[in-house]
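Dropping a structure here in structure tokens format, bear with me for questions.
Omission of a single protein chain aside, the complex is shown with its protein chains in their original locations.
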Amino acid sequence: MTHTRREALLVGLGALVATAGIPRLAFAATTEERIAEFTGGAALGEGGITLTAPEIAENGNTVPISVEAPGAVAIMLLAAGNPNPDVGTFRFGPLAASQMASTRIRLAGTQDVIAIAQMADGSFVKTAREVKVTIGGCGG
Amino acid sequence: MAENVTPRVRVPDSASAGEAVLIKTLISHPMESGQRKDSQGNVIPRSIINRFTCEFNGETVIDATLEPAISTNPYFEFEALVNESGTFVFTWYDDDGSVYEERKDITVS
Partner (left out) sequence: MRQAKRLVGGGAVLVLLLAGAALADPDHDELIVNGEIEMIVRAPAPPHVENLDEIISGWSFRTDETQALQMDDFDNPGMLGVERALVMFDTPMGTAGQACSSCHETPEALRGVRATYPKWDEERQTVQTVEMQVNECLTERMGAEPLGYDSTEMVDMSALIASVSRGMVVDVAIDGPAQSTWEKGREMYYTRFGQLELACANCHEDNAGRMIRADHLSQGQINGFPAYRLNNAALISVHNRFRGCIRDTRAETFEVGSPEFVALELYVASRGNGLTVEGPSVRN
């Protein structure tokens, strides 16, 4: 089973359309909805959360990212430009030595990756990083 | 149903009490997103690992929800706190109902 870039781009059709302008609100709303579900509408602070991602991803199929928010209970990751913005949520138990997790994600195109941490006191902090996803020269 | 699903984990054999140990996990899985079509134009149904958990001696280290945006062969790296010798239990939950489990012992001095 292989995922080719062409198929990854098909996945990214939504993202391309969004770039073109018109239905951007629809996708943005989905991202906003996900955030609202996670936070229950609470205000989003800044700071105390670090998202590490490449500035330029060589291939959107496998983008290594790492997120850390000391003292967090949970961290949600979103990819705002994917047709489905959900990426995953990490919940940290009492035996997590740090509130850090690294994984590899799919990005359908250049976009913001968003991380929101729910802190132990019930507050939320957010950070985002733009990842540029390159279009290959060959077989792309 | 995904074939050849093999989990693997890297956990140190031993640690000192109260030490943070780095854990890496990888499971071979296509993570079929449900967004792709086959050569006949039919949508290939979604088939992913949708949840991953790590427990140590019955207590949670991490509990992750996975979506189709997680890459093929899902990889995770995180840190666990170990205060005593015991067993890590890693569990991956597949959309098709399969559950894959891997255990690793660690000696804490």
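Order of writing sets the chain letters: A and B. Residues in each chain are counted from 1.
We adopt the following convention: a contact is a pair of C-beta atoms (placed from the backbone, for glycine too) under 8 Å apart; a residue touches a chain by one contact, two chains touch by 3 or more.
Everything numeric here is computed off the predicted structure, so don't read it as measured data.
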Displayed partners of the chain not shown (whole complex): A, B
Residues of chain B (touch criterion as defined above) contacting the omitted chain: 4, 6, 8, 10, 24, 26, 28, 30, 71-73, 75
Contact footprint on chain A, counting only the chain that is left out: 1-5, 54, 56-59, 61-64, 134-140
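Quick note on the criterion: only the chains that are shown with their structure count from here on.
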Rounded Å distance, chain A centre to chain B centre (Cα mean): 19
Of chain A, residues touching chain B in the complex: 1, 3, 7, 10-11, 61-63, 66, 79, 82-84, 86-98, 100-107
Residues of chain B that touch chain A when the two form their complex: 19-21, 30, 32-33, 35-37, 55-56, 59-72, 74-82
